[in-house]
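Quick one: the structure is below, questions incoming.
A single protein chain has been omitted from the complex, and every remaining protein chain is retained in its original position.
On to chain A.
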Amino acid sequence: MTTQNPGPKSTAAHRAAMAGARPMIEIRQVQKHYGDYHALRGIDLTIRSGEFFSLLGPSGCGKTTLLRTIAGFEDISSGVVLIDGQDMQDVPANRRPTNMVFQSYAIFPHLTVAENVGFGLRRDPRSRAEKAAAVEQALEMVGLKGYSSRASHALSGGQRQRVALARALILKPKVLLLDEPLSALDRKMREQMQVELIKLQRQVGITFVLVTHDQEEALVMSDRIAVMFEGQIAQLDGPEALYARPTSRRVANFIGVMNFLPARVLGETADAVQIEAPGLGRVDIPLANVSQADPGDDGPSIGFRPEAVSLVAPGAQGANRVAEGVIDEVVYYGDMTYYDVRLDGSAGFDGQARPVRIAMRNVFGREVQDVGTRANVSWSPGSLVLFR
């Protein structure tokens, strides 16, 4: 337990503590070429001390290359990588203050669990007994007490993962690098490990840098997330900001589900942009919710999350605006029901129908609506994001 325990992630206190933390990893204008292939195109990034940071992106976006650059397994073509203020240019992987949990876990098959965990302690000046005690302690920390003498091939995927964690954390690195550590686990195990990793990170207070292609995993675990596409960082934000206000349509599409409707910009005031969208009418979008369109988009569009709108009873009173439509499709998920609703007038400018997806939690007493029935959709201007 460390004194600067940051507490629950989403609290303001935690965010403030994080924002004030000193930088642990500073990446300046890092470029990486593999022959003709431009893997990293000028990365600028500061990861704070004690932060749980995620690099999120589709495969081939350069996130793993960036992680391996920090670890020292890849040379950079140009730029600077500093770890705790020290330039890593001529520091080989084995002398960097980082340790890695590999995607394949890389558990040494010829060594026992204890020998694996103690692998990095060879030059540690402590006595044999003290090292053995440290190994025991590390195993206990990851929930593998009593596994010391097990052969490594007798471990399950989750146990291998824990051994890899213990093996890295026992060396007390300044930064722990995790390369898609949960991708090989089944869903239940993955969710359990996510929670355990968060707890572990708070407990040890080490800076964690996670690489993942799973947006949910990144949202659950991270203090901040860098979304990467094609060797560049597209957006760097906390989970909530990233989810609620993606700065580009591409990021919005990558993180979760977002409905898009074409929009027409009518005018702009000091703090809002006035638009018209088919099915929703005229709306003032606050400037904070105005983001970039993708280069390929045909004109501006507005986006909103399926759970940011809801189906309400006809004539319901409230602060929100209500749009009407017809239910096109119903998908029942047990805890949730997804409705695809065609809003009246949403055929819009080009005559093309665009049903919007609405997610409703199946709370007690709420009936699942039928396909073809009329529906009232409640929405508020604050939940819309304008991409232009």
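Just so we're on the same page, contacts are C-beta pairs under 8 Å (C-beta built on N, C-alpha and C of every residue); 3 or more make two chains touch, one makes a residue touch a chain; residues count from 1.
Methods note: contacts and distances are computed from a predicted model.
S.K.: Leaving aside the chains you can see, what is the UniProt protein name of the one that's missing? Options: "Glycine oxidase", "NADH-quinone oxidoreductase subunit N", "Lysine biosynthesis protein LysW" or "ABC-type spermidine/putrescine transport system permease subunit I".
M.R.: "ABC-type spermidine/putrescine transport system permease subunit I"
S.K.: Which of these touches the unseen chain: A:Leu171, A:Ile198, A:Val265 or A:Val312?
M.R.: A:Leu171
S.K.: Check each of A:Ser59, A:Asn94 or A:Ser127 against the chain that is not shown and name the one that touches it.
M.R.: For the chain that is not drawn, the touching residue is A:Asn94.
S.K.: Can you name the residues of chain A that touch the chain not displayed here?
M.R.: So the residues of chain A touching the unseen chain are 71-73, 92-95, 98-100, 102-104, 106, 108-110, 119-120, 122-123, 153, 167-168, 171.
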